[in-house]
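The complex is shown incomplete by one protein chain, all other protein chains being positioned as in the whole.
Going by the order they are written in, the chains are A, B and C; count residues from 1 in each one.
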Amino acid sequence: MSGSITGKNIKVSTWGESHGKALGCVIDGFPAGMDLTEEDIQNFLDRRKPGQTDASTPRKEDDIVEILSGVFNGKTTGTPISLMVKNTSQKSADYKEIASYYRPGHADYGYDQKYGFRDYRGGGRSSGRETIGRVAAGALCIKLLEKMGIKVCAYTKSIGDVEIDYSKFDPATRLITPTAMPDEEADKRAMDLIRAAKEAKDSLGGVIECRITGVPAGIGEPVFDKLDALLSSAVMSIGAVKAVEIGDGVAVSRMKGSVNNDAFEAVAQRISKKTNHSGGILGGLSDGSEIIIRAHVKPTPSIASTQESINNQGANVEINVKGRHDPVVVPRAVVVVETMCALTVLDLMISNMSATADAITDFYKKR
Amino acid sequence: MSGSITGKNIKVSTWGESHGKALGCVIDGFPAGMDLTEEDIQNFLDRRKPGQTDASTPRKEDDIVEILSGVFNGKTTGTPISLMVKNTSQKSADYKEIASYYRPGHADYGYDQKYGFRDYRGGGRSSGRETIGRVAAGALCIKLLEKMGIKVCAYTKSIGDVEIDYSKFDPATRLITPTAMPDEEADKRAMDLIRAAKEAKDSLGGVIECRITGVPAGIGEPVFDKLDALLSSAVMSIGAVKAVEIGDGVAVSRMKGSVNNDAFEAVAQRISKKTNHSGGILGGLSDGSEIIIRAHVKPTPSIASTQESINNQGANVEINVKGRHDPVVVPRAVVVVETMCALTVLDLMISNMSATADAITDFYKKR
Amino acid sequence: MSGSITGKNIKVSTWGESHGKALGCVIDGFPAGMDLTEEDIQNFLDRRKPGQTDASTPRKEDDIVEILSGVFNGKTTGTPISLMVKNTSQKSADYKEIASYYRPGHADYGYDQKYGFRDYRGGGRSSGRETIGRVAAGALCIKLLEKMGIKVCAYTKSIGDVEIDYSKFDPATRLITPTAMPDEEADKRAMDLIRAAKEAKDSLGGVIECRITGVPAGIGEPVFDKLDALLSSAVMSIGAVKAVEIGDGVAVSRMKGSVNNDAFEAVAQRISKKTNHSGGILGGLSDGSEIIIRAHVKPTPSIASTQESINNQGANVEINVKGRHDPVVVPRAVVVVETMCALTVLDLMISNMSATADAITDFYKKR
Partner (left out) sequence: MSGSITGKNIKVSTWGESHGKALGCVIDGFPAGMDLTEEDIQNFLDRRKPGQTDASTPRKEDDIVEILSGVFNGKTTGTPISLMVKNTSQKSADYKEIASYYRPGHADYGYDQKYGFRDYRGGGRSSGRETIGRVAAGALCIKLLEKMGIKVCAYTKSIGDVEIDYSKFDPATRLITPTAMPDEEADKRAMDLIRAAKEAKDSLGGVIECRITGVPAGIGEPVFDKLDALLSSAVMSIGAVKAVEIGDGVAVSRMKGSVNNDAFEAVAQRISKKTNHSGGILGGLSDGSEIIIRAHVKPTPSIASTQESINNQGANVEINVKGRHDPVVVPRAVVVVETMCALTVLDLMISNMSATADAITDFYKKR
């Protein structure tokens, strides 16, 4: 059954394998009249591109996006926007060996059990390259959200045991550091850690945090399509994410109500909260405060050291995963978290437009 | 926009407010021919009923379920199953005061901003009573999963800083302890903690863990409808949950790949894993191991001590939330987590039936 | 798989069997703040109730609707509206015999093949009583559409070979004639035809037409969710409908383009069309003219004369369908067509609110 389409109002259908001809997405339901160029999207794709630094794979992936439909005279038309990125540097030969065994920490075994076989070249559909479609689609959402004064900002919060220092936080910094950390000092220490892990033929995990500001109160739909539920799903669906937190997250289970409750206050006729343990979401709806979400990312499963596993005949084997792999996927996954959050928030903001009968009748009265 | 319906193959539509006439759900797409009685469902509803213990509100809620449709001669018919629980003991008078202000930690403010007003009686639709529909629907799914040898078992892992000891783990115990802990000793200590919090007019949070055994490898749909993504959404959509973990969860961000990777092994021709850091899910598909998910639950926001807030005129006020509240919602939420996980797994198992062309052609060849 | 839920923004989940405890629906996503009473809904249900006339079954069905959730202080709250109609006069004994054979023209055989058995009492879920949920849900949509100046008016166009005369058309008349014809003279002739068919132990079909005025141009979504596609599905999903026409319908296949094309014209700065062969829909979007749709309804399959069929052992048998049946279902189906069209149009009008980026940004700027 279908599982590569997300969204309710704006539906994104992603496609493509690591070593196929191309990857891409179709964005159906994106509103008309927004100016859009390929550069708008390319800027985001470049953030997930493997760089020249030690933090990422030495594979070269140019990942140039092409707009195939849905844009006319520089503006979105309201009809499906098809985006494509051709695969150029993939060398399938690297991967032939892995056809015969199941890599620990990877989806190989599950895919074979589900489908009877798999596209084993570079992980096929389960490759991290799948996120190209997500980032391309989310780039459009971020652009539209910005027109409404909504900012979505994800960054690396930690790699291994190296954490950022919030007193040095600068969002612009995350766009230039190899780790995507918004703190240059922490970035340097994290890079040392990454080099050491690589040296040891090992890999690292980390935490990505995303902050969304400017979302009015009331966004999200009660019960199953709550803002936090859909954000969780969006972020957990990114490969390698094993935990999602909203606001104080796992810490709340040891807090008392008197501490965890955020007092509302009115300051100069504006309603706000004295604290933000809730991470901007109460009862599944935005509460007008900054929305905070964290994704915990596991260490890259592809490591150069020898591992125990089985082959597809069910025999125990020792394997060495070849190929060029990221020692840590966190830096490149930051923009994926950012774009997935943007997609979720924009989609729910559209849903919210019909929350009241007056909103609907007013909309059509004006015309 | 609609937000109270979940599921792809089996769709559950829940309805009802804390102090309305009734609450319930409609389960559309549930397969035909399963024997079903009201008792099957009642057993699960009784687990979320406030008890006579100090762990829960002294409110009396009988919560008797009625099957209104979809069952004939003791068997499901394949058509929508409508379940209803009448509200009986609700005293709306208790809640009139809260119409005028916004309770910290609650959805009141968001609802007013979204809809222009709200059903303020007992939280209306945002009340924990909303979960009656979820539990009733999930009870059916658990029954069907059991016929396939799949067990879904949720329990309280911790309340405040009291954790269970896995060496004393007994799943049957969770059904009789007031905290829903599967460890009687931890239960006693947790109960002491709860009494103390109550005494202090405060509240506690905790952690619910759910283990699902017997799920074959390959369940889940790639990319957006991954098993972990949908489980996260299902569990995060439960009020008061602020974080969701799969397997080692937040701990993975500090682990190394060589540790986090679970080695596959073949033992007596059966494929398994030497460890289960993944929590039974790799690349979004089940890997054949036990599935493990944890929900972090915040302390009950309704506390008896005085709190700062604002009223619906935007003026700062001090409030005392009246009414009868649970000092901790964790014990009653355990069955909600269990049933939501069951619903998610069953739905994806149905999706998986059409994963291959052979599966479809074989199905119709047999007939 | 689920099949009893319809709609994208407003989702209606219907449930209930002819002879179960009750029937009803849950309307999820209906906007908040619309005043709603049970009488608003009852007025529509009364139109599908069997009357005291010869046009319908002598069965007595009071069909009193109860609002169970989603309305507070006389207004919709934005959360699921649960509506229930209890079954009161059903006599299951009448139907026991039909358990053993398959009635020609009915769904009996298909249900048995699909589900392995069926609720045979009065057709179970495939009974015309299933439409109670549709009518109840659509009644709310008509109320909201009327606030926007949109009128939905269905009526009987013909029964057997008796057609209405448009020169005598009066929409109010359709609410009082036993045939739901908007022409009293045609009604009388049709009633004579019905009595004769009944006498002959036979049944009749007919045509229902629905006109929707006031819909602005541009409603409908390109390609698959076109206004005409969704209207067709909505109307064809009503039991006994075997054909759906938009505008000139089947006649267009013999027309020439020069005749079928409707010329646009501007009159006093308003854009309209000189003719309306299109039935108000061009390219799947409303064109600003009156929307016209017709449903062709087959004769009631339950007839009193002897018929050939098979029993559930596969043996050929002669049967006499007992019970109290409508000699023609057209008059009672009129309100079903009307409400299904309303549901479809309102849902698409909500979808259309996010057609442009400006519409979204303007919506949130105002707040």
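Simple rule for what comes next: contacts are C-beta pairs under 8 Å (C-beta built on N, C-alpha and C of every residue); 3 or more make two chains touch, one makes a residue touch a chain.
Note that the coordinates shown come from a computational prediction; the quantities given were computed from them, not determined experimentally.
Enquirer: Which residue from A:T77, A:S203 or A:T356 sits in contact with the chain not drawn here?
Expert: A:T77
Enquirer: Return the single residue from C:M1, C:A99 or C:L175 that touches the missing chain.
Expert: Considering all chains, including the one not shown, the answer is C:M1.
Enquirer: With respect to the chain omitted from the figure, which of B:T275, B:N316 or B:T356 is a touching residue?
Expert: B:T356
Enquirer: Could you please point out the chain C residues that touch the chain left off the display?
Expert: Spelled out for chain C, the touching residues are 1-6, 8-9, 14, 102, 104-111, 113-116, 125-126, 130, 158, 160-161, 197, 202-207, 216-226, 228-230, 232-234, 236-237, 239, 241-250, 252-266, 269, 271, 274, 278-279, 282-288, 296-303, 305, 307-310, 314-316, 351-352, 354-356, 358.
Enquirer: Using the touch rule from the top, list residues of chain A that touch the missing partner.
Expert: 1-5, 7-11, 13-17, 20-24, 26, 28-29, 32-33, 66-70, 72, 75, 77-82, 84, 114-119, 121, 124-125, 350
Enquirer: Identify the residues of chain B touching the omitted chain, counting contacts across the whole complex.
Expert: 8-9, 29, 31-34, 76, 78-79, 144, 147-148, 216, 221-222, 349-351, 353-361, 363-365, 367
Please note the rule applied: only the chains that are shown with their structure count from here on.
Enquirer: Roughly how many whole angstrom separate the Cα centroids of chain B and chain C?
Expert: Centres of chain B and chain C (C-alpha means) sit 38 Å apart.
Enquirer: Could you give the separation in Å between the centres of chain A and chain B, each centre being the mean of its C-alpha atoms?
Expert: 26
Enquirer: Mark out which residues of chain A touch at least two other chains, giving numbers and ranges.
Expert: Answer for chain A, listing residues that touch two or more other chains: 8-9, 216, 221-222, 351, 354-356, 358.
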